[in-house]
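Excluded from the complex is one protein chain; the other protein chains are retained at their positions.
Up next, chain A:
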Amino acid sequence: MKRTVSVTASWMVGAALLAGASASASAAGAAETSGVKMIEENCGSCHTPDSSGKFPRISDIRKSPEGWDMSVSRMQRWHGVTVSAEARAAIVKYLSDTQGLAPSESEPFRYALEQQPGAMENLPDPEMVQMCGRCHSTARPGLQRRDAAEWKRLINTHVGQWPTLEFQLLSRDRDWWTIATTTTTDTLAKMWGFKSKAWDSWKGHKTPDLKGTWAVAGHQPGKGDYSGTMTVSGGAGDRFDVRYDLSYADGSVLKADGASVVYTGYEWRGTVTLNGVENREVMTLSADGKTLSGRWFGSVNDELGADVTAVKTDGKPTLIAAQPMALKAGERAMVSLVGDSLKGAVSFGPGVTVIDSESKPWGLSVVVEVAARAAEGPREVSVGGASLSKGAVVYDAVDRVTVEPPMMIARVGDGGGPLPRHYAQFEAIGYLNGKDGKPGTADDIRLGALPASWSHDNFDEAAKELEDAKFAGSIDSKTGLFTPGEAGPNPLRAYKTNNVGNLKVVAQVDNGQGKPLSAESHLIVTVQRWVDGWIR
């Protein structure tokens, strides 16, 4: 499969290779020496260090690991720089560690690093939306730190590399160059300047010892909750080997081996092959080294993946999930309580009786009976000294449903073209209206994903006229997975247009008492993304 960023496709593999090669170099100092040496050898003919050892341009920027890798990739593609996979990995590792972002700096933009499908941004500044946001996510600049002069150099790079930029819509209506090199650079430097207190205090933070067994809980849209263990070994050069032993709520089992590198003391980046499909993991490690959280997703189809939380089983009682979260009144349910050192009395609050309990490597499996008159609402779940506020919800009837994501993009692909199609996965999420009895208010209670019957239709009259629902793809009525049509002009369509479309996706759900509820999402099926990168 040919992905647009073909040169970047193997960076994690490269990282793993490098880490393997440097496994004997245990001292952090050696890694630093190696990183500087790699930059000198691979980048130094242009980025010649000055008398203070600073590399021009390179030393004036801070970025995420993805950002640094994109920079190296550009040097390869634009300037023909030859860098081995090992050197590329070493450079990215070194720069992420020494000129990275503090956790609080990357936190607002996790959705971009995790490739969360359907993520929506609240852009900070209308002019920034027009100047930058028409091509980039806010995360693209937001995951970089530069001073004004360095942001200005980036503007020069933009126009130098893409001279037609000044003619695009929202450029040609204004003196784009003047605005970009004055107001925009000043705004960027003010929002995301090079120096920060957060980085000053985080810089030098070492990766904690992650070796051992971790309890894992997560949710994969279209498939359901899963739980299990993750066994981490290694650690030299911040490189880890990982073994997963997971099972889904539907009983299916997933075992896999993976590898990861931790950058900047908290940025976990892994690769793992799941059911024959290569997946990437983007997780962040809590400051105490106890919890990893983030998302794993297809290396090609990044829209398909799962959220994940893992807690290290080091003897400190911790509860990270109760699965399923929603417990129906008057019914019996098997619930997985996932966490570390879950021993002692189990409580879901009044009206929920634990009638059986079995210890598992990832926590406890319990059987509960929910009284028919158990009060509706969120429950704190506790096991011995560990508890999870609002870990479960008791409900009698689902009050309303929504479809997530509320707006989504799928892309045509395949059909003999160079890019694959990109799917859209939907879920029906149930809610209780809460104490006020009104839908859509702050006290509404989320019940999680519910089984639904899925269909799609034309979004509006224009879509109907062009028969979008017929051509743009199809949705699996049971799983909510939308498969877009093939790429390329379609001679069967009006204007021979592509299989694009403006659709609504409809979920029908039973409220638990035989009453149907329905909800919609808006799906745009559009053309391929020809230019792509780790951060869009």
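Note that in this section contacts are C-beta pairs under 8 Å (C-beta built on N, C-alpha and C of every residue); 3 or more make two chains touch, one makes a residue touch a chain; residues count from 1.
By our rule, contacts and distances are computed from a predicted model.
For the chain of the complex excluded from view, the name given in UniProt is "Quinohemoprotein amine dehydrogenase, beta subunit" [choices: "Quinohemoprotein amine dehydrogenase, beta subunit", "Aspartyl/glutamyl-tRNA(Asn/Gln) amidotransferase subunit C", "DNA-directed RNA polymerase sigma-70 factor" or "ABC transporter ATP-binding protein"]. Only one residue from A:94, A:176 or A:240 touches the chain missing from this view: A:176. Interface note: of A:478, A:496 or A:515, the residue touching the hidden chain in the full complex is A:496. Contact with the chain not shown here comes from a single listed residue; of A:33, A:84 or A:156, that residue is A:156.
Residue-level contact of chain A with the missing chain is found at 46-48, 56-57, 153, 155-157, 159-161, 163-164, 166-167, 169, 171-177, 415-416, 488-492, 494-497.
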